[in-house]
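Only one protein chain is missing; all other protein chains are in place.
By written order: A and B. Residues from 1 in each chain.
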Amino acid sequence: MVLRLVITIAFAVLVACVVWQVVSRYVLQSPSTVTDEMARFLFIWVALLGGAYTFGQRRHLAIDLLPVITTGILRLLVNIGIIAAIALFAGVVMVYGGLDLVSRTLETQQVSPALRLPMGLVYIAIPFSGLCILYYCLTFLADLFRTGRGPNEQEGTASVGGPLD
Amino acid sequence: MDIQSVLVLFGTFAFLMILGVPIAFAIGLAAFATFLLFMSFDQSVYIVAQQVASGLDSFTLLAIPFFILAGNIMNRGGIAMRLIEFAKVLAGRLPGALAHCNVIANMMFGSISGSAVASAAAVGGVMSPLQKKEGYDPAFSAAVNIASCPTGLLIPPSATFIVYSLITNGTSIAALFVAGYIPGILMGLSLMVVAGIIAKRRGYPVAERPSGQEVIAKTLDAMLPLGLIVIVMGGIIGGIFTATEASAVAVVYTLFLSVIWYREISPRELPGIILESAVTTSIVLLMIGCSIAMSKAMAFADIPYSISDTLLSLSENPLVLLLIINLALLVVGTFMDMTPALLIFTPIFLPVVEDLGMDPVHFGVVMTFNLCIGICTPPVGSALFVGCSVGGVKIGQVLRPMLGFYAVLVALLLLVTYVPALSLFLPRVLLGY
Partner (left out) sequence: KTLRLNHNNPEDHPLHKSMQFMAERVEELTDGDLKIRIYANAQLGTQRESMELMQNGSLDMARSNASELEAFEESYGALNLPYIFVSADHYYDVLTNDIGADILASSEDKGFIGLAYYIEGARSFYANKAIHSPADLKGMKIRVQPSPSAIRMVELLGANPTPIAWGELYSALQQGVVDGAENNPIALTSARHGEVSKFYSDDGHTMIPSVVMISTSSWNDLTDEQKEAMRTAARESMDFHREQWDAMSAEAVETAKSELGVEFVEVEKGPFIEAVLPMHEEAAAKSPVVADLIKRIKAAAQ
């Protein structure tokens, strides 16, 4: 999938960026003035796209108690509630609020300090990843009605614990 | 105290979390609901969207994906085996040698990978069959593995401290890293003492004495993976590079080690490892972005201030207040994973302890130590789950042998809380903190 490719490449570039910062300072003796900002902005994109992709993989951390102990119509309602809450956040905050943020920062021509990049371009990551999440919400809803699979049910065995545990 | 905003914030969060909404979204929606009390709908969505993206705009934060990537490369590169062999050399002559070996290997592996769960799986996966063969009670060996796997979260480098630094507006990462050494090592050592006493009583064997040649070979074999710690921590303490730069250097070093030197990873596997690291990271990052929005919502609503006021009205004795905070965190830790607990409760408790004159670095260590206990306790404990599954025992079985370890960990937590020097001595000496 495209999202997967983009994330992998962007992540690799990110590592290269920071390594270059060290190399330019010690080996070339002429420190780079833009790698810091470039890395930070690329990172926002990786994080938000990664967040959407990970959501598509149903891998975000949730307390999966109610969807497991309930059955029948109640379980259906719980799962619909979960999807609705996520869609609310993705649609209202990320897409609607994010677009407002993007248009306002473009309108006032705010630029980043070092690269002189329009900040609006950096912020587009929010509504974009919000749209991806909305799309996944729809597919999860379809899955729920077709096969009864809830939005938190991963394929195979679920991974345990927070990523930093 | 403004009850309304507290109710809206925590009520929304608790409701959504119990419903089963992924925690990142539950946090984000709770922040949104709280902002609605203070500003218009359009302004609220704008500020949450901004904080989610902007909360991630930090060069420091880059260290998290890099350390995770370095850890993932190492995990595939077969370092667990090398570290375990080296640990055997170190602990071989103690009664219950394999239990000590498990603790030491967890300390080394956890230090490098920065993940308690990965450590419990990698080290425990190798150790528990060995221990079973030598007649150890499986519940006992699983308990040793579970209790000792979080040491790597305190022994640096540690992504947990990076998250803490970020949420506290830039507490020095170098200082936090160095501060984790003594408490982390004490944690491992005190578990070894308890394990040793039990092992002696049950007559668990010492290991065969290895030949001098073996000792040298195994030690040398472990030096290259452990070299990572020297490069990262030496570079940070020596001021050669920042934590983020160190993490990128760590990626390059582990790549060199496992792709070129050991040839245990083929370059074709790399995209998969990178993607997996990106996925693991983005789970944390989305949570961080949303938590930053939540902490801003709390500031708007003066929630930390209200809670701090309430706590200070309970007692003015710092010893009592720290006890209350520790108890609250222990309770939180029983049902919440490390990252969300850290993200949500740091901004609430830090102002209180700072009022009491506690250093933010010290509190970071106390908080992390406390939550390390939390991931070993039921009902929700990632280390507990993984440790039981690789040890092939049920959670119910492991709790009995865990009781002794819980007791010693809580005692040590109190020691770390009330003796700041345990955390602050090294940063002061090494960094002039």
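In this text, a residue touches a chain if its C-beta (ideal position, glycine included) is under 8 Å from a C-beta of that chain, and two chains touch if they have at least 3 such contacts.
Every value quoted in this text rests on a predicted model; they were computed, and no experiment measured them.
For the omitted chain, the shown partners it touches in the full complex are A, B. Set against the missing chain, the residues B:47, B:191 or B:358 yield one that touches it, B:47. The residue from B:88, B:218 or B:296 that touches the chain not shown here is B:296. One of B:135, B:170, B:205 or B:227 touches the chain omitted from the figure, and that residue is B:170.
Residues of chain A that touch the chain left out of the display are 25, 29-31, 33, 36-37, 100-101, 104-105, 108, 110-114, 116. In the full complex, chain B touches the omitted chain through residues 35, 39, 42-44, 46-47, 50-51, 54, 59, 169-170, 172, 174, 238-242, 296, 299-300, 431.
Going forward, only the chains that are shown with their structure count from here on.
Distance between chain A and chain B, defined via averaged C-alpha coordinates, is recorded as 23 Å. In the complex of the two chains, the chain B residues touching chain A come out as 16-26, 28-29, 32, 42, 44-50, 52-53, 56-59, 61-62, 64-66, 68-69, 114-117, 150, 153, 159-160, 163, 241, 244-245, 247-249, 251-252, 271, 274-275, 277-287, 289, 337-340, 375, 380, 382-383, 385-386, 389.
Across the interface of their complex, chain B is touched by residues 4, 7-8, 11-12, 14-15, 18-19, 21-22, 36, 39-41, 43-44, 46-51, 53-55, 57, 59-67, 78-79, 81-82, 85-86, 88-89, 92-94, 96-98, 100-101, 104, 122-123, 125-126, 150, 152, 160-165 of chain A.
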